[in-house]
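Input: a single structure, listed below in structure tokens.
With one protein chain held back, the other chains of the complex are shown just where they sit.
Presenting chain A:
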Amino acid sequence: MMASSYSAKEEDGHHSGAPGPGGVNAKSRKPDNTAFKQQRLPAWQPILTAGTVLPAFFIIGLLFIPIGIGLYVTSNNIKEYEIDYTGVDMSSPCFNCSQNYSWNSTKPCTCSVAFSLDQPFESNVFMYYGLSNYYQNHRRYVKSRDDSQLNGNLNSLKDPSKECEPYRTNDGLPIAPCGAIANSLFNDTLELYYNDPNGTKIPIRLVKTGIAWWTDKHVKFRNPVGDGSNLSAVFQGTTKPVNWQKYVYQLDTDPDNNGFINEDLIVWMRTAALPTFRKLYRIIEKQGDATPTLPRGNYTLLITYNYPVRSFEGRKRMILSTISWMGGKNPFLGIAYITVGSVCFFLGVVLLIIHHKYGSRSNNADIAS
């Protein structure tokens, strides 16, 4: 076979500026002269200079210190009372109850703790129960629930999610509500009595609704809708969680606070972030302008002790607290703000000195091109 050479230029597909085979005015390959392509986009080029950094530090310092003081003062004005009723000590009133632990005991164990408030609690008082060393944030615990079931889905009611194992079924019946969270629902009953100086114990009215988020109560948690209006009929074919003494439709008599939308259940199902936590239990509403919600004096906390925590060295607490715009009592943020503000101010001064020492020198130093 014979072959003669072909033009090297065409071989390489290179036209060296000459128009293509048929083209008369081949398009120039000159790049576009746009600001973007030439990397000349208009831009602001801030640099950290003394003129910007130092005022920033002073201003932050000046802003943070008042905020911190405000937070601190607010936090200090909040009244809070906390008692531990776990019953660890022999002397503690609930010691006996804490020792005899059985899920199935039909006779509830009760104990009462007496305490006194030195200062009256104004406005609404919030009553919390607190647990310590309780890992509600454990991964397997957190996911052991079926949101679909809690949302009232009938299929999930009868066939709960696998995540609920091993609290999914009992004796062949699906558990409602399923999962480890629901199974370990806090079931102590706390009652509060005011010891009138004349010797009578006046029960204090504890409001048990309004303690859960609106979205939880109305969106996330819904009772399944069955044929009848009776909740027990809807939950027919399901069983109660292993550790529960009642069925879910027996949690309360009020139909708006029964079943899945029982607020105690909802609050419990909103798992805590840390192993020491508190959950809202009841609200003590202000009665009138004349008297404080909880006047100074002696009180008795009556506990129906059902919830065992001694086995894992947990603690149970009851907390009474008023709240402010910033929430509950916590001096941490206030102190932190004051500290950061002061450090900023101090740093501002230090940087100012350093700037005076070095800044002028490096400013004048010229750079050889």
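Just so we're on the same page, contacts are C-beta pairs under 8 Å (C-beta built on N, C-alpha and C of every residue); 3 or more make two chains touch, one makes a residue touch a chain; residues count from 1.
Keep this in mind: contacts and distances are computed from a predicted model.
Student: For the chain that's not shown, choose its UniProt protein name out of "TMM27 protein", "Phospholipid-transporting ATPase", "Vacuolar protein sorting-associated protein 55 homolog" or "WD repeat-containing protein 73".
Tutor: "Phospholipid-transporting ATPase"
Student: With respect to the chain omitted from the figure, which of A:200, A:215 or A:253 is a touching residue?
Tutor: The missing chain is touched by A:215.
Student: For a quick check of understanding: of A:31, A:172, A:197 or A:288, which residue touches the chain that isn't displayed?
Tutor: Checking the options A:31, A:172, A:197 or A:288, the one contacting the hidden chain is A:31.
Student: Tell me which residue among A:55, A:120, A:166 or A:297 touches the hidden chain in the full complex.
Tutor: Among A:55, A:120, A:166 or A:297, only A:166 touches the chain that is not shown.
Student: Footprint of the hidden chain on chain A, which residues?
Tutor: Residues 1-9, 11-12, 14, 16-17, 28-33, 37-39, 41-50, 53, 56-57, 60, 64, 67, 71, 124, 126, 128, 133-142, 146-148, 151, 153, 161, 165-166, 180, 183-184, 211-216, 219-220, 267, 270-280, 283, 308, 311-313, 321, 323, 325-330, 332-333, 336-337, 340, 344, 347, 351, 354-355, 358-359, 362-363, 365, 367-369 of chain A touch the chain absent from view.
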